[in-house]
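Below is one structure, written out as structure tokens, with a few remarks after it.
Yeah, one chain of the complex is gone here, protein chain that is, but the others are all in their spots.
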Amino acid sequence: MIDKDKYKDVNPVEEEVKTLESPKNNWYVDEKTLANADLPEEEREWFSDARPQVVPPIRWTPMEKFLNWARAKSLWILAFGTGCGAIELRPLLTARYDISRFGMAPRPTPRQASVFMIGGYVSLKTLKRIVRSYEQMQGPKFVVAVCSCAINGGMYWDSYNTIKRIDNYIPVDVYVTGCMPRPEAVLSGFQKLQQLIMDGKAEGQNLYAEKFDWYKANQKKVIKDWNMPDYNW
Amino acid sequence: MIDKYPKIVDGKSVYDLDSQKYLKMWQGPQHPGVTGNMSLELIISGDQVVACNTHVGYLHRGFEKLMERRRYINCFPIVCRICVPEPDTNEYLFAAATEELLGITVPEKAQWLRTLDLELSRLASFLMWIGGQSGSFGSGTVAQWAIANRDFVLDLFEELSGARIYHMYMIPGGVRGNLPEGWIEHTEKVLNNTEKLLDEIYIVLFNNAVFKSRAVGMGVITPEMIDQYGIVGPNARASGAARDIRKDNPYLVYDHLDFKIETETAGDTYARTLVRWKEMHQSISLIRQILKLMPKLGPIYTKLPNVLHMKVPAGETYVKAESTRGEYGYYIVADGTEFPRKITVRGPSYSHGMALLEDLVVGGNIADTHGLMLSLHTYPPEIER
Amino acid sequence: MNLKDVLSPLYVWKRAFEKPYTIRTEKEPRPGADRYRGFHQNDTEKCIGCGSCAEICQNESIDMIPVSETKDGDSGLRPRIDYGRCCWCALCVDICPSSSLTMSNAYTWIEEGLDKDTRETFCFTPGVDEKPWDNDEKGYRRPDGYDLSLLERVEMEELSPAERVTSFIEMVKGFSKEQAKREADRCIECGICTATCPGHMDIPGYIRAIREDDIEKGIEILYKTNPLPGVCGRICTRRCEDVCSLSLRGEAVSIRWLKRYLTDSAEAGKYRDLLHDEVVSSGKKVAIVGTGPGGLSAAYYLLRMGHEVEIFEQNEAAGGMLRYGIPEYRLPYGSLDNDINFIIELGAKLHLNTKVGKDISFDKLYKEFDAIFTSVGLTDSYKIGIEGEELPGVTTGLTVLKAVTMGQDPKLGDHIVVIGGGNVAMDAARTARHLGVDVTVVYRRRLEDMPADSDEIKEAIEENVEFITQGIPLKIEEGANGKLNFIWGKAEMVDNGSGKRPSPVLIEGSREVMEVTKVIAAIGQGANYGWLEGETTKQVKLGKRNIEADRWGKTDDPKIYVGGDMFNKTADAISAIADGHRSARAIDSYLAGEEYPKDRF
Partner (left out) sequence: MKTIYEDLNKRFTMSGYKQQRDDLAFVTVDKDQLVNAITYLKDYHKFTHLAFVTAVDWLEENEFQITYLLHNYELKVDLGLKVRLDRDNPTMDTIHHLWKQARVYQRELHEMFGIDFPGSPGVNDPMILESWEGPPPMRRDFDTKKYSEETYDHRERQHIEPEDHLRKQLYPED
């Protein structure tokens, strides 16, 4: 197992977090810092040391527009039901709401998916997996957060084990409120996302790359043992 | 590398992963087949599972802690969140336990409405489950049918209670609202369709060669295991134990209704699926009986003391009901203040999903783990709450 | 496995030829069910900003934020709902006392997440921030047959009208412990009443104390703002109950009777033990003129602040209008004495039968004392202003009440007429009824315009007091057998369009005669400022009706303070008590060399 105290000494996160208040102003990018730089030497091999990169739009606008259109019309949803909101995803997939009409389909693995639907409350244990899954997803990737719990904690605002605002940990493109939002509302959320993608506004992935350190600091603030114990992920 | 796996299953040998003979494989929490989020840490040898360890806690919100600092009336919206596919059992149990501690009786009409709500939610929950069960065996069609049909049942809930999933209908003291106009006719239509669908499901699923060859003999629960593991509900009934709280300790108006306990003897996945399928028919029949027998008029709510500062006299009680997965219970300890001292939620998935599942999957192959998990009808939020 | 098993899955193809049931939401949005719990609506006109919704919300998702002007009974706050917290349980709708908060059946609200400060997203004030669902008619309302609020009062036991006219026994029996707890349980603790109460009593606080059966704490809370709780628990005009948020849909909490329950439950002698904090003597002396509620209140608080207090009363017993203006069946002298004795016990020096201006001059007081608080009330009854008023059979309501209090026979005969519709008129009329006299009340306007307490009017009717409304007195003549002929005319209500209430105008030629033994005028009182004459009071200015002073009761001479009916506009006991309290604090600051008190009470 990992020696926690040792890890703490190397980890400068706790001091950093206090200074990182607003997502707008205080983030910084230090290209030289590796994503796994905080870790002890022998544990680095477990993690990727590559930072996410900002992908600028293609200069030739028609091409970019075409690509955005294509992206919007084939949203593949990661079938990771992170909270109770996921139950309304199931009816969406059936013939009654028929999400396939819009080119959307569930995918079992993050590597095939382009949309991450955060279904409501996110417990600490799940947050770790969410971050992991999100980082595994290939770009362009988008996040739709449904339910009030993902916006400001919802019912579990005073719970010790759920995070309150998901946009502190991963960038969210579209929010749908409700507890739960009906399938129609979730569907409208996806349609809104399509619209944003076509307008070239759904740049959550780039935001994550730009403010990578800010997001990481936030993630590390709540997830205490960031380096994995020997099981799971 | 140091051996990081000293303990996996107690009393069983330690699997040396470096020997290349065994492989550790994680299923979940991000896995499309898992109901709710839960992960199975499997040790496999070839295609065969040799050991399993379940991991829960991905959906832990600390309900029991949260309820300790909420007034009783404020626990009412929160309890239904404990089980998403079947919130009504939670609502009923919390309301019933609180009423018992307060010494309040609920009007007769409200009791009928509660029973109606419970049976409808049983139907919806089973439809959701049969979708998952067939989906886990590769029969996506039944999944599509069942879940779409469940949506029609949810429409009924929406008209009755004002919400699709979290109905928050059974408040301590009674229910919130009478049957809306035209609801009974709508229900009859939905029930007819569901009945038709169930027959179709029987043809497509239970006669299906693939399903038969996989489900028969898979994950057998022997009658001896029932008491050992505390198995309840359809899982126990599929192994021949005729136990149903609705019959044994009748609550609400179940003693006015005519139904029998559905049992099977094989105790395998097929039998469990069949028992639940029968119970769906039973639910439909119960709903029809309730609509026929229910009094047309009468109060639906007994006034509680002012809910903003209602104090519940000190005491404790345990109220249980038969949910789709078996015995569901609420143990409330009141200490005479406005806040409950402790509310323990006893979900049947607790024993099914952890102790039992860990032992049942051993010996099966990887592909069967989810079919097995679903056939036990576990639902992780109940375990971790 | 047989062939049937292999072929049976092919059955699914049957469905391929059915009509699809996909909902084309993108073309025609599907509305929620009729009682769907969608997004909130708020009728801001009906809403009183009581905050019950915020109180019952377990998610702290409702914030009360200032939106409109604050009025009596309307805080001007409106609920702002955070849909990042809401769980759509609709308990806020269920508890809403005004039924203004409802839910529409709209359910779609989508926001972009990026490039936006998400701290305010999904927060909105229904009814104020415009939303597409503002005018939706369907959606969740409080269902029939289900109501969380307790709208009905606990019955207060009273003597029957037939019983009570025979004596002067207090007619209201008071709550038992069980009844009081049940009544106290109804309070939703919104606190709207606290501001409206002139004395700003912590009403939810003492109601909570009753609920928790903590009488001592209740008494302590009462005495913080009101040293005459036994009196107020019986005769308070209870403006708190008028604004009680429960009264919007049901009956207000019986705040007055609950207060009475508290004082009745505590033994009089124990007050001193309950209110035990040490007082540091300041060595200053304050004179108080008048022992009405204002004077007593000022005396109590000044004593508690450590000043020496001397009170001057012209009558033979303290209490002022409480004693001489309110009949015994409403306020038994025992209860009044209880409250007064406690204040005297604290160390106030009481000079009875001492009229300032006659027995002792104001100038002398001014010289001897460091400050003077005067609260002598309105003592001179208004004249009716008709012919025959000076006849010996014509008297005033106050005269009758005072005579009864002093144990004298007011000599009313067998049928009297009372002119007026205020509380004094009702008291006089009912006192006469209790003495066995037939009473007719003549009032210029309609019954609903009467300024008297509605309960008083109701009880007067129960006691067979005859009411003549829209009757204008014209003349009083001497009649046969020493009786009087009271002549009056019918009036009609004319709306003169000025936005004021309609005024009565005599119908031309209408004239009725009634033979009575006595005519009692009770149409209001004015102040008598005869006592104020002297060297030292030059700075005190007289206004139109009242003495001019700032809101602390401080006149232009910082040594002289006024309060009570002669100062405030509302002219009731609790206002006088509040004046006394306020002036006491101002006097305290003045004596300490500060201009005004800084803290709130």
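Observations on the model:
Going by the order they are written in, the chains are A, B and C; count residues from 1 in each one.
We take it that a contact is a pair of C-beta atoms (placed from the backbone, for glycine too) under 8 Å apart; a residue touches a chain by one contact, two chains touch by 3 or more.
Source: prediction; values computed, not measured.
Of the chains on view, those touched by the hidden chain across the whole complex are A, B, C.
Listed residues C:R37, C:R208 or C:R582: the one in touch with the omitted chain is C:R582. Shown as candidates are C:S8, C:S75 or C:T263; the residue that touches the absent chain is C:S75.
Of the candidate positions C:P66, C:G334, C:G436 or C:G482, contact with the unshown chain belongs to C:P66.
Of the residues in subunit B, those that touch the hidden partner chain are 7, 10-11, 56-57, 60, 62, 64-66, 68-69, 100, 227-230, 232, 243, 248-249, 315-318, 320, 327, 329, 331, 333, 341-342, 344, 346, 350-351, 354-356, 359, 384. Although one chain is not displayed, its contacts with subunit A can still be listed: residues 124-125, 128, 152-153, 157-161, 163-165, 168, 218, 221-225, 229.
Even with one chain removed from view, subunit C keeps its contact list with that chain: residues 49-51, 54, 60, 62-66, 70-72, 75-77, 80, 82, 84, 119, 123, 190-192, 194-196, 200, 204, 551-552, 582, 596, 600-601.
We adopt the following convention: only the chains that are shown with their structure count from here on.
Counting C-beta pairs in contact across A-C and across A-B gives the higher total for A-C.
For this pair, subunit A with subunit C, the centres built from the Cα atoms lie 57 Å apart.
Multi-chain contact residues of subunit C, defined as those touching 2 or more other chains: 21, 32, 58, 87-88.
Multi-chain contact residues, meaning those touching two or more other chains, occur in subunit B at positions 77-78, 81, 148, 166. Partner subunit C is touched in their complex by these residues of subunit A: 24, 95-98, 101, 143, 145, 148, 151-155, 157, 165, 167, 171-179, 181-182, 184-185, 187-189, 191-192, 196, 201-204, 207.
Taken together, the subunit C residues at the contact with subunit A in this complex read 20-23, 25-26, 29-30, 32, 58-61, 82-88, 107-115, 117-118, 121-122. Within the complex formed with subunit B, the subunit A residues making contact are 1, 78-84, 87-88, 90-91, 93-96, 106, 108, 110, 121, 123, 125-126, 129, 133, 155-156, 158-162, 179-180, 182-183, 230-232.
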